[in-house]
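Below: one structure in structure tokens.
Every protein chain but one is kept in place in this view of the complex.
Chains here go by letter, A, B and C, matching the order in which they are written, and residues are numbered from 1 within each.
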């Protein structure tokens, strides 16, 4: 066990897997010599060399398109997109190609890779260094989507993602890159894809969150507890395929749901969760499921703490739901 | 009044508006001389010339990026994307630029244009000539999204879209390009953006559909009626901002909801509609809202009629909901 | 042969990339009189030339039969290679057995040459249960991994970047392998051409980028695609050497491709080849080119039909005869008829199969959706 922050945990997962499996290569803008703008790949260039830790030209489409080709060859690329806001020049390669390769070739050409990319707000990044585009990938059949909330899960989920046979979008909540700390096993382990964690048990309201907003949900849960409302907080960890059993079991117990996410509300992943809960636990619902999310505006700079669904916005929603 | 199909109605709207407003220009792959692969722009090249009906190089990113620049200059571009499956090379320009221009510039730089693009399945197009990517645009703050189901609305909505101050994604359901026929006024008129139509009144179940699937919903409603279930069918026409009042009013009456769309289920627009209905009419719901949609797979070629949410798949959902 | 009509497209005036295969920088071997220019002759064995000619005839006949099948409503679509057979077959022939091809969508001739079975191709045209792609994609979007031939998709150009990454991976692994990527001249306008060529240039990947300049991107002529002098010249922007060859001259295509493979395989990095050819048919069975181009130009190009030109060479060398030709045509015809008959008897892919291969294993939501479909009315028919 070593005490690590998220950046260190992800770095240690990459180092571990690159040692274990020489098919793994890292590529992206500034990932080499300088170790990434968030220093997540620091030291890998020196350890594994220019063939496996590759600074690329400034083109996300080139990075992902080439990574797909590398994967077809049999490598396991782990490209980094510097900010998830900059993933869109690669969107065509991801949705038209990566997601459909295995299917369209009848299984002849699985294209397996893991796209790592920092996600979310809270670092004063404004429009283009703060967005949370997860639902734009969850909607696309063929992709798995992961978002860890702590160093332990970050390492275990990244190892699981690299070993998973399917393409994975691995979103790293940059707001807690250094703030979230915890003990991380030194040995090999994985956190299974598709399994949520119950971060806090409770019986009155089910809160669903992930990534950086998990801590806001937990903070709101603490405050709600003071007012006698006992929240269960689920950390999804894998967004898709989501751990529906854990969600439904909780909702059957509480009958009340609050989903928290940073992405804009409309057509965000919260909508899907609510639709699924309707499908599978309708008769257990005692209050309308509620979303506390980013607003349907571009991500603002100065007012980012008003835009984000922080505890102060979650709490009233929880109380209202509990008292519905 | 002239009897027209969808292709003719859209063509006539373009011709009408290009005559009325010389800022309107059409650009895209094959839109000029040959009049578009679906012949929607036929005759415009001869009438308005190469400066206003422009065959472009093969690059959707170039088309939309340039169209945004043209709009900043004061033109009103109506670019065509040959199939909505091919919009993704332009996705970055749409979500990072077009959608955010007015906002990020404090209103100094509104970038107004209308992207026309054929959408949906039913023409034996397989993976890449059949998709329905609307929710990938609805999630992005700053875009309006429209999808007509008949020639009258197609013309009226396109005229409204071109005159609207905001960027509009105008999805044309290609399955009914020629099959949907109807009377179209010759004179100037608009169908307002943001207003749904009630295509069939009923009291037992609210069905929500748009585009080509409207006809499947109506067919299922007819069949349901034979079994004593009286459906109200809403044709959304504008997907975003959606006509929430019409929906909620209907749901308050029926208490039962079936949403139909071609796009994959997960994180499709159906999820958003159900989440909104939960928010606004929870206590009126007498059965879990149901989605009948494309499956969460790439769009298949041979089995497209099994993939599409046709009447035979809608009917059982309606009956089950009605009898819940 | 009227030269101007070979290059005229009828589109807007102004500078335009040349389509003239007689331009001075264009590699040519096969002369109008049917003899070879010894300076550039790739020196093929007679057996090889005959085999290639036979395959070109096979591809030509297949193309024609598929158009007929489409007109008869028996298949939904075909996108052919009429007039581009020398470019496609010559380049495929020049590759070594360990090399890979990343296709656009017109190169079924190359896939068949490299070992894809006719039956598998025809099964794809019918989208039946025998199709290796399980009827999931349109006709001509087959998959043929055993032939070291990539998976076809519709979005223009995506294979260019992927092909660059594939070759780059081989280089990282120190494997002796070249990846050739096919694309049309229209695709040079895509993001992918830019990304693929740029990454290939920077990382000196063992690639041959093979541009079939057939004059048209559906209805859009070359001068609407670029103001560049030539398509090969675009390599300059990426430090990638560009060469042009007469794409209707089998020998010239082989010469250019062989040299490029040697260059790439020796670690010197990628080469961009522009093969000057012409799309004699419509873009696909969905297209009617009369709306946008002149018959005369098409006629002029028909004079340069790669099969006719190669036949002249064979005749000059007494390697072929009318008798052999009609024997071949009937044989090929019979093979195709059989494959079509077999394909038409195969069932559709199963309803269940719609859910396979989205992921390696079926997740809960697809299990649910599959169960739903299988419980529906249509499942009973299956």
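Here are a few things to note about the model shown:
The working rule: a residue touches a chain if its C-beta (ideal position, glycine included) is under 8 Å from a C-beta of that chain, and two chains touch if they have at least 3 such contacts.
Computed from a predicted model, the values in this text were never measured in an experiment.
All shown chains touched by the missing chain in the whole complex, by label: A, B, C.
Checked against the hidden chain, the listed residues C:23, C:51 or C:202 yield one contact partner: C:202.
Although one chain is not drawn, the whole complex shows that of A:127, A:163, A:252 or A:284 it is A:127 that touches it. Taking the complete complex into account, C:189 is the one of C:81, C:153, C:189 or C:277 that touches the chain left out. Looking at chain A, the residues touching the absent chain are 29-30, 32-35, 37, 50, 55-59, 61-62, 85-86, 88-89, 124-129, 265-266, 295-298, 300-303, 306-307, 312-313, 316. Listed for chain B, the residues touching the missing chain in the whole complex are 25, 51-52, 56-57, 59, 61-62, 65-75, 77, 89, 92-93, 96-97, 100-110, 141-142, 144, 165-166, 194, 241, 244. By the touch criterion stated above, the residues of chain C touching the omitted chain are 14-15, 189, 191, 193-195, 198, 201-202, 204, 223-229, 233-234, 236-240, 269.
Going forward, only the chains that are shown with their structure count from here on.
Distance between chain A and chain C, defined via averaged C-alpha coordinates, is recorded as 40 Å. Separating the CA-averaged centres of chain A and chain B is a span of 31 Å.
For chain A, residues that reach two or more other chains under the stated contact definition are 89, 92, 96, 100, 103-104, 141-142.
Touching of two or more other chains is recorded for residues 136-137, 141, 153, 155, 191, 358, 365 of chain C.
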